[in-house]
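Heads up, one of the protein chains got dropped from this complex, but the rest are sitting where they should.
Read from first to last, the chains carry the letters A, B and C; within each, the first residue is number 1.
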Amino acid sequence: MSLDRTPRNERTSMQVAKSTTTFDAVNPGRLARLGSVAMLAALVAGCANDAPQDTWQPAGENAQKIHDLQWPVFLVAGLVGVAVFGVLFYALWRYRDTGQPIPKQIHGRPKLEIGLTILPAVILIFVAVPTVGTLIDLADTDDTDCIINVTGQQWWWEIDYPVQDGCGGISEPIITSGQMVIEVGTNVIVRGTSRDVIHSWWIPRLNGKRDMVPGRVHTNRLQAEAPGIYAGQCTEFCGLSHANMRMEVIAMEHDDFEAWKANQLEAYAAPEPESLAAEGESTFISQCARCHQVNGLENSDGELIIARPDLNVWSGAAPNLTKLMTRNTFAGASFDLLSDVCRPLVWEAPSDLVGERYNEGVSADCLNEVDLREWLRNPPAKKPMYTDPTKLEATNGLPRGMPFLALSEDQIDQLIAYLLERK
Amino acid sequence: MAIIERPADVPAVVVPTPTASTNFGYFRRPVETTGWKSWAFTVDHKKIGIMYGVAAMFFFLVGGLEAGLIRWQLAQADGTILSADKYNQMFTMHATTMVFLFVMPMAAAFANYFIPLQVGARDVAFPRLNALSLWVFIFGGVFLNTSWFLGGAADGGWFMYAPNSSGIFSPSNGVDFWALGLQITGIASLVGAINLIVTVLNMRAPGMSMMRMPIFTWMAFVVQMLLLFAIPVITVALFLLMFQRSYGATFFSVEAGADPLLWQHLFWIFGHPEVYILVLPSFGIISEVLPVFSRKPLFGYPFVVFSGAAIGFVGWGVWAHHMFASGLGPVSVAVFSVATMAIAVPTGVKIINWTLTVWGGKLWFTTAMLFAIGLIVQFTIGGLSGVTHAVAPSDTQQTDTYYIVAHFHYVIFGGAVLGLFAGFYYWWPKVFGKLLSETLGKWNFWLMIIGMNLTFGPMHILGLQGQPRRMYIWTDYRAGEGFFNLGFWNLIASLGTIVLGVGIFMFLVNVWVTHRPGSTTLAAPEDPWDARSLEWMSTSPPKPHNYDRTPIVHDLDEFFHRKYEDVGEGDDHDYVLRASGAEVIAEEERNADAHIHLPAPSYWPIVLAAALPIMAYGVIYNTLLIVAGAAVAVMAMFGWALEPADAEPSDFDPPPPEPATGTELANV
Amino acid sequence: MTETHSPTDDEILAATPHADEKHDNLHGPTDKQFIVIFVVLAVVTSVEVAISYADIGPLFLPVLLLLMVAKFFGVVWYFMHVKFDHQLFGRLFYIGLGLAAGVYVIMLTTFRFFGA
Partner (left out) sequence: MSDSVISDTVKDAIDIVKDHADDVHDHDVHAGDVADDHGDHGGHHSSLGLSNTKLAMWLFLGSECLLFGGLISTYMLYRNRHSANLGPDQLWDIPFTSASSFVLLTSSLTMVLAVSAATRGDLRRTKIFLTVTALLGGLFVAGQIYEFTTFYREGLGFTTSLFSSSFFTLTGFHGVHVSVGIIMLIALVGMLSKNKVSGDNAETVEMVGLYWHFVDIVWIIIFTLVYLIPA
């Protein structure tokens, strides 16, 4: 039997040792270390300035509570990471094979290990206690000032303000879609559900997300400290056009909010007779009013027209277009109603002007006609939806989303003229 | 290299019971020792392990291709590479493939190959069931992927939340293929789990107590326990989904009064243990690799064992942390949030023990060692980001964003996959008798590490800055201002995929360079790494019967203790090399056992496995096919039950040579 | 873990159970005892059915569940030999049983199932 004591590298595997040495000429490890340093620097400096959905820029009390809870956790996690890597990399450098003898065969030190087991447990207790506190805090609904209902469906949000004393008083229901208008500083409770699959309501700068589940009502608190437009997005995968299901919350000062409410409840104003918009009204009645409600719209017999989306689309709902041009996005907040020129005037308005500019709505000059036309020409081409008649067996022929209506260019002109007056 | 050798002399004692064993002899036993039949009908756990590995590697490439397409689509705003429909199929199948058809079976490959070797057994407890597991998995995986050519793959995400998965919202057959495909692969996992648990419990070599088992076997054992109990839960969910889609039930139809959260609970009761099913085998692998290349025993072996078991156990109590945003109510959320934090403790114990294993060692930075260290680093990042969303309110900002995508890729890729690669490099000489090139190996490692950090690192930023996942496009309007906006990071992530892809390709190049015809790579030494655990006490590659002599185990790290002698006094251990690994192995060969009994190959596992996809196609297309598949299955089961344990002389072609008498040969 | 003493081969072999020393199934009820157990189980079942017709107020649910559990373990312990076999068999089964009970009861709780 051999009593060979030579270092093992040479003894057991000449081949490995050889290839290791020749390899030093081009060391990908060195490249990697340089790369990781560069990347770390990039990470620190590398955040977008104004990502609209940034979870680290809270703009309201609820998001702030989450933020206050999470940054220390990130800090602690970061420190633990640095400590672990420090020890590990020191050990890797310190104990590299420099020809030292075989180390002591230490199987462990139970006391040290018990200590090192308790340490993370203690750290986690310090994390767990405030977590539970914040959780209970965020579930509290006693201080609600305003109730707003949201209903998700493929692939847009319906938003309605039920009659209540809250929200500064709502005397008639207001129904809109895609954009929720709230008053700065008030505690809004969003009551949400869904008409088809599970969606998730998420306005990152105002609060965490909440799934809106069909057959259930879930709540989500919202409060904004300052006027502004806060972007959000459906975050529970909801099928084909999940990526195109967005929403915004517009927070405005008290007076602007009152003005907005008043405008939403204004009576229907029929277009000038003989105008393009009047032609648009009849086109709307023949082509759109089956699904899309315009409050106060009457047919030639003077009867109110009630849309029946429940007969025509699977979710049973279509956006209410009564005040379309008071909103500045459409089709699940996927596309802008404002042109590139006008958009920044509202979206990047100084805080004190947000409400006012928003309430101006979309004028003919500012309309983003390109996207709206493309949408009216062929909605499923603009935004993927299940509307192909050959694939609708499971839904009894009902499309999920807005189908292709084969509108003529003239009809589109008329409709745009008509819709521009819906504000 | 025969599994079964020709029985020369057939006296009265053939089968333990007085069975007339010549009947059911319509088929000759597949006793070939070379050619495709020696693989298709084998019951040798080592061949089965290799086939598991090859099939899993194939699906890894498929899943990687899917990932590449996803990142190509997202490299720029409003990507046009894939349609919304194709994109949804792509991310669904990417996750499904990577979880069920790559990581799980690759871990099964290691478990199959090494558990019997590490416990000193000749094979698993039920060799034919082992073959059944393999073929069921392969047929299930192929079945699942045929959906691409039959009207489109599943498009509901791997979590397949109801009611989006019902026929109304997903009208193609994709989800049917998914549900049935996972049922099939679930059978493979369940059968494999039972088999390996029995092997570990009852087939250990003399002296190998549970606390002397190699750590990989321990972790793989915990994984099999998790599989055993988790698979039936998803089976329930998948059956409900199948009845909903194919037979008109309404388990997830809200209009019928159903609660869609039922699916989420069932899915995640399975799904969370599944996470540990994915990473624990790799934890086991690097717990073997680190001590060998540190030349020290694993630090705190009992702590690593119990923390692994604790992770497995606590893993059953945290499933609802995938549902913090789904409206469980604050009390449930609080309970699950705290339970989730608790699981960080045993995970931390593992990281601490690995670090302390390295501490004070004599480190040899082979490729296997680099991958093991890579796992510690990358998994730690994933673990720490995990703690940030155990904090439930914080999680409501992070769930379903790219932050979560980053987190679980650091856990699954950084944890599971890097560990599997460590295993490839460490055990390659054991399995194939040749060493992979260390030069190419290091390129492989560094490109993979750089690639994965470039791909998944930026996703932390993307997610925290509000980019949700599972979206086939993102828009410039929500990307923020400045050079380092979300567009920049999306592009970096996509470019990182290329580096990662090249890194993985290096592995294939390495295999090709080592094994191509005319390769000059020399055979590996028997014990190239001066290894510690029992499996290295067999030849490389091992003989069909694994060990010439059933090993008797005295210590944890038995092989090390056979090579090195403790010459220290009392607690002062001082080890001196007494014999090289090759000498220890030669010693075993000299004392080979006389009675070595190996099971015979069989047709029935592969036939029985083939019946399952037939039945599954039947569920989708035509009930007659179900009947046909069931008939095949019943036939195979009876063939199986009636098959004698050993091959008959008549099974061999050409006929056996003139038999010598037992006594004469016993003296050979 | 420190290895203070490495056992010899002979010690290990002496401590390793041999296949012919199987100690499962050594004891167990006789056929007569099985019949007695069966009669008890049958009586319990009759009581269950009787209770479902009788009105015993708030005790109804707990008593019925108790009888169910008693029957369950009656079969497991005696008919399935768990009481007489190697403990490992029962333990493996109880792990599954315990996990199932725990996990599914918690799941139903989150649905506010028991409150409603």
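For this structure, a couple of remarks:
One rule holds for everything that comes next: a contact is a pair of C-beta atoms (placed from the backbone, for glycine too) under 8 Å apart; a residue touches a chain by one contact, two chains touch by 3 or more.
All figures in this text were calculated on a predicted structure; none of them were measured in a lab.
Although it is not drawn, the missing chain touches B, C when the whole complex is taken into account. Checked against the full complex, the candidates B:M106, B:I184 or B:A258 give a single residue touching the omitted chain, namely B:A258. By the touch definition given at the top, chain B reaches the unshown chain through residues 2, 5-11, 13-20, 43, 121-123, 125-129, 190, 193-195, 197-198, 201-206, 208, 228-233, 235-237, 239-240, 243, 247-251, 256-259, 262, 266, 550, 594-599, 638, 640-646, 657, 659-660, 662, 665-666, 668.
On the side of chain C, the interface with the absent chain consists of residues 16-25, 28, 30-31, 34-35, 38, 41-42, 45, 48-49, 51-53, 61, 64-65, 67-68, 71-72, 75-76, 78-81, 86, 88-90, 92-97, 99-101, 103-104, 107-108, 111, 113, using the contact rule stated above.
Criterion: only the chains that are shown with their structure count from here on.
On a Cα centroid basis, the chain most remote from chain B in this structure is A.
Separation between the centroids of chain A and chain B, computed from CA atoms only, is 36 Å. Taking each chain's centre as the mean of its C-alpha atoms, chain A lies 51 Å from chain C. Centre-to-centre separation between chain B and chain C, using Cα means, comes to 33 Å. Chain A has residues 107-108 in contact with two or more other chains.
Looking at chain C, one finds that residues 1-3 touch two or more other chains. Within the complex formed with chain B, the chain A residues making contact are 1-5, 8-9, 11-13, 15-16, 19-20, 22-23, 27-29, 31-32, 35-36, 39, 42-43, 45-56, 63, 65-66, 69-70, 73-74, 77-78, 80-81, 84-85, 87-88, 91-92, 95-97, 100-110, 112-113, 116-117, 120-121, 124, 127-128, 131-132, 134-136, 138-139, 154, 196-198, 200, 202, 204, 207-211, 213-216, 218, 231, 233-244, 246, 314, 336, 384, 386, 391-395, 400.
By the touch criterion given at the top, residues 1-3, 6-9, 12-13, 15-16, 88, 95-96, 99, 102-103, 106-107, 109-112 of chain C touch chain B in their complex. By the touch rule above, chain B contacts chain C in their complex via residues 201, 206-207, 211, 225, 228-229, 233, 259, 261-262, 265-266, 269, 301-302, 316-317, 319-320, 328-329, 332, 552-556, 561, 571.
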